[in-house]
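A single protein chain has been omitted; all remaining protein chains appear in their positions.
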Amino acid sequence: MYGFEALWFNIKDGYLDGVVRGHRSGLLTTADYNNLCQCETLDDIKLNLTGTDYGPYLANEPSPLHTTTIVDRCTEKLVDDWNKMRANADEPLGEFMDYCTYGHMIDNVVLIVTGTLHERDVHELLEKCNPLGMFDSIATLAVASSMRELYRLVLVDTPLAPYFSESLSAEDLDEMNIEIMRNTLYKAYLDDFAAFCRRLGGATAEVMGGLLSFEADRRALNITLNSIGTELTRDDRRKLYSNFGLLYPHGHHELAAAEDFDQIRSAMEKCPPYQAIFTKLGFGESQMLDKVLFEEEVRRLCDTFEQQFHYSVFFAYMRLREQEIRNIMWIAECVAQDQKIRINDGIVYLF
Amino acid sequence: MVRRERNRLRVPARAPAVMASQQLLHFGDALSRGQLINWDYLGFLFKQISPYFFACLGTSLAVGLSIAGAAWGIFITGSSLLGAAIRVPRITSKNLISIIFCEAVAIYGVIVAIILSTRLESPFVVRDSQTGLYPIQAMTAGYAIYGSGITTGWSNLVCGLCVGIVGSSAALSDAQNATLFVKILVVEIFGSALGLFGVIIGIIIAGQAKLQGTLPPP
């Protein structure tokens, strides 16, 4: 029953709810970002970050710092927090948290598969994988030599198996462009995740439904925008759009037919929530679109914390941390490349 | 009959049985009268239930439901408090107030149960030999104690839930922003007043009831 989660939510998940909200209070604020923007060198950045949650992870780095080191340490913190929470999680929270990481798992699988087909070393590839998306048998992906074998031997046991079978046939696996395969898998994943949340019901279904439909619509927008002028046909494009969201199904007809940015814009503006986004952009300008979308996503994610007794806070925490790490990477690169004028272009303030 | 008249110590129970069997003969006609449910019979059976049953049921519900409410509230608050206190240990001492409010609900239930149990004074409430019914005072007392117990029990149950949920949110928001706690405490105070209402009404209802009985005459 929606509305009565308060009665039984805390039985299994109350503790982790408190923990994740504690982590959320450790996210960097506007004041922290202002301090970071004043830094002149990467060592200053490290000093500033040592006073925040990232302290223990960055404190022992030796002095000639590199931007990738900072980003790696911060990601390590996210991964540690996530794994601790996942270890303490009961069902169905555990399954929910796994669903949150399947996106990264898809990236890892695609990475290893293409790397193997191009005969790269397994360990090198494993180091480049996103740690949130690791699963046990990931190293065995390197064993297979063709996609078919890969599917038969390895992928069948992973949680990603249903995404492969329902959308891709055997021939597709061999010939498909890697990006198209990745996006097809992601579409299947989003559909599955949305169905799972609906099954959970209650506040989780409502809040996650909102977040996931924004994600699906955002992906549809990006796919359309990035496939203008490429070899991707309209039907292929259509196949990559998810089966839910505010734009489904009528918006998808229009998006599939769009050929330039203004047509996309007119298709998206028919949905009131997205109209607000597009008014922030000028005409014909599509460079800022990514940042505006990030801002909208962050706003929605922060709002999930206003409600209690649902699982979306975990998803939101993971996404907010990732955004924060992106911000830190941006600041570090601007400082390292001496481009501090542009530093405010990339920061999305969380609160 | 001659034998029965000689027996001095008449067991009163038999009379109602005879009564009952006689009346059964009356009730048996209901079917022939065309009714599906014999309401008269059911009413008769209901009135045969001892008022002690209802009184004790009320007492047990008073304490049981209150404690269920308190326990429910405590675990809701406690789990959130533990999770939030990992990061912000200072909230633990203040937020024990929420736990205490929940505990108070259990105490209300115990108090009311004690009061109700003092109303059960003597063991003998005797049935009338003619009608087989209990004296009206006893019946009223039994129902009153039952009502009082249910009132207190249910109101404390939901009060405990309310205080628990608000306490959980109080712990989490206190962890984020220390100034919020005192304001949310006001909400909790209003919440715990609900239990108090139940207790007051329960005591008032039970104030009239006295399950008193007399020993049967020798």
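Descriptive notes on the structure:
Just so it is clear, A and B label the chains in written order, and each chain counts residues from 1 on its own.
In this text, contacts are C-beta pairs under 8 Å (C-beta built on N, C-alpha and C of every residue); 3 or more make two chains touch, one makes a residue touch a chain.
Criterion: contacts and distances are computed from a predicted model.
The chain absent from the displayed complex carries the UniProt protein name "Vacuolar ATP synthase subunit D", chosen from "Eukaryotic translation initiation factor 3 subunit F", "Pyruvate dehydrogenase E1 component subunit beta", "Vacuolar ATP synthase subunit D" or "E2 ubiquitin-conjugating enzyme". Though it is not drawn, the left-out chain touches A in the full complex. Across A:183, A:213 or A:308, the residue that sits in touch with the chain not pictured is A:183. Touching the missing chain, out of A:222, A:243, A:263 or A:307, is residue A:222. Interface note for the absent chain: among A:6, A:85, A:247 or A:334, the touching residue is A:334.
For the options A:50, A:114, A:140 or A:307, the residue in contact with the chain missing from this view is A:114. Annotation for chain A: contacts to the undisplayed chain at residues 107, 110-111, 114-115, 117-118, 125, 128, 130, 177-180, 182-183, 186, 218-219, 222-223, 225-227, 229-232, 240, 286-287, 289-290, 326, 329-330, 333-334, 337-339, 342, 346.
The criterion applied here is as follows: only the chains that are shown with their structure count from here on.
One finds 54 Å separating the Cα centroids of chain A and chain B.
By the touch criterion stated above, chain B contacts chain A in their complex at residues 72, 75-76, 78-88, 161, 165, 168-169, 171-172, 175-176.
Per the touch definition, chain A reaches chain B in the complex via residues 6-7, 10-11, 14-23, 25-26, 308.
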